[in-house]
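As you look at this complex, bear in mind that one protein chain is not there, while each of the others sits in place.
Right, subunit A next:
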């Protein structure tokens, strides 16, 4: 079920009303059934994977906690990880893996399967379960934290199942830790008007970002990336700049709706963004972007590699970014995108002393240094995102080539609708101004810290903006595919 669908607009009020009408004792069941229904609205049969992942982690969690020997703990942790990674591998990466193996064997002149066998093992037809990368990583964090002794296992299977499948964050995060979400799910929440108000406002902001801004930018982005050989470099530059904002607003919109939905029922989910566009370096960008997931990578891959395995940081960073790329999709474009970011990060760290000495020599003020860092950082992020958006590496290379080797044409040959183009730029400026003053987490204050008249006017203005300027395409969220 899409957040931006009519079905969700009916589903959510029913869930909220049911939640507050029922006593605390039965709420977990209500939310669990609702979450499973929410998931099954897309591909009903794939619910089985969610249930398998839940049962295995529930069992492993308890067994790990009860085990006295470290070796037994380890084997249950391995079972949990193998199950989750196995599900991910089969349903997300098997086709990718087999085509790459095939390609390598072809390269060496060996045929693994004949054509008939290839047809009978058509891995391309395996459905990608929605949200699989999110819930498998979430449950793995649960198992690893029990193994490390950070948390105790949840004994109530229903509440644990709800932690894995809680519908606001089920299909595209944030990737919640059990230590944050499970205690909240156990709390008896009283109806609070402020929670309802805040939740609705955060959701409204998300809908604005998605329907009015991200989907509008998407029209230009799709057109630009459809024609990577365009002779109009400026069109390609615009396409890649717009994509940077599109993916940010699209994902941020999803997160806002998820946070708002959870808030209406009194639950606080983790903030996934902290003004990443204003980051003054690549390192800072990654601390502010998709926070719940980057923290996951930091805590469960990077730190163990550096601390326990004493791996050189450079290699650890490369491994983390390789996983990050692969997590996004079974395509080398994501891996290249992520590894390029790793490379930039390493260069940034390695050149820090030289850059600082040059800045000192030029007597640049702190503000100017930050501005320079921001500008170079955002330009490089935008360039790498060309790989993220392209269907394959050659497409990305062609796009970059035509974008960077500027020709004489300054004509922006995308769709020839200059009003819409102007609107896109204007909306980006407005959203960034709001984020600059309020941050990602305080946008709701725009509507709350006002006089009554101002509130009503803003409400009416919001309605008019959504009705008149929304792009009615029911586009799914970009991060749904991961």
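Convention: a residue touches a chain if its C-beta (ideal position, glycine included) is under 8 Å from a C-beta of that chain, and two chains touch if they have at least 3 such contacts; residues count from 1.
Going forward, contacts and distances are computed from a predicted model.
Enquirer: Assuming one chain is omitted from the figure, identify its UniProt name from "ABC-type quaternary amine transporter", "NitT/TauT family transport system ATP-binding protein", "SGNH/GDSL hydrolase family protein" or "Transcriptional regulator, GntR family".
Expert: Going by UniProt, the chain not displayed is called "SGNH/GDSL hydrolase family protein".
Enquirer: One chain isn't shown here. Among A:55, A:421 or A:471, which residue touches it?
Expert: Only one of A:55, A:421 or A:471 touches the chain omitted from view, namely A:471.
Enquirer: Name, in rising order, the residues on subunit A that touch the hidden chain in the full complex.
Expert: 124-125, 191, 193, 196-197, 200, 417, 459-460, 463-464, 466-473
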